[in-house]
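The complex appears here minus one protein chain, its other protein chains still in place.
Entry: subunit A
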Amino acid sequence: MNQCTSRTSFISWLALVLFLLAAPRTLYATSVLAVDMRQLVNEAAVIFEGEVIASEARWNAQRTSIFTHVSFRVIDVIKGSLRAETVTLTFAGGSVDDLTLQVDSMTYPIPGERGIYFLEDPARQQVNPLLGWSQGHFKITLDQKGRERVLTAGNSPVLAVEVDAEAKVGAAKQRSKEARGMSNDVPLSQGDALGLRLGRGPDDSEPGLDKASFKRALLGLLPADSRDGSSEETPVNPK
């Protein structure tokens, strides 16, 4: 018995490579209402920069459901406060052995990922602890010159935070639609928060904002009295 090492093998290998290249990078949220950057910044109880140091999917105590526990090393707290240098967030769903619970279309920060995360309410366990799901999930990557750049969860570079400009455009569009008797769109999330100007891909042709500029933009959306971290420690996803 011989393995077939003919042209079929090469084509199959090539197909796999193309498949991997073609695999969509977009991330999704389920039926989640859209949120703009101002709402995101102001409604998040905690905004922090962190690095994922571990991720594990486990059964709950009753063995009725699966949760994915993602642990972060906290690098910087931009809003609110965290009482420890590491925090663990719990997301519904995940895979244990051959069994998977998919909470449509949950995405999980993966080990090694660095990012800026918006927590809606760290005191409550939520289906997804990130405000607006993937809308409250930004990644930080290094460009070719070693500078930290900010991407959305769907890997689009964040070129600018333009909440007010988008609001004006949106209002104008809405007036135009109403004048033509057209309906509103359902304000469901498309994965990225509103009020962002995004590039097409994570390459250096459109490198996007560096981390410091993005953080400054976030702080600029906060009321002045909220720009310092809270002194009161907040538990994160008590289990």
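Assume contacts are C-beta pairs under 8 Å (C-beta built on N, C-alpha and C of every residue); 3 or more make two chains touch, one makes a residue touch a chain; residues count from 1.
One rule holds in what follows: contacts and distances are computed from a predicted model.
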From "Multiple sugar transport system permease protein", "MEDS domain-containing protein", "Matrixin family metalloprotease" or "Acetyl-coenzyme A carboxylase carboxyl transferase subunit beta", the hidden chain's UniProt protein name: "Matrixin family metalloprotease"
Residue among A:47, A:74, A:92 or A:158 touching the omitted chain: A:92
Residues belonging to subunit A that touch the chain removed from view: 1-4, 6-9, 11-16, 18-20, 22-24, 26, 28-35, 43, 63-66, 92-93, 97-105, 120-121, 124-128, 131-133, 135, 183-191
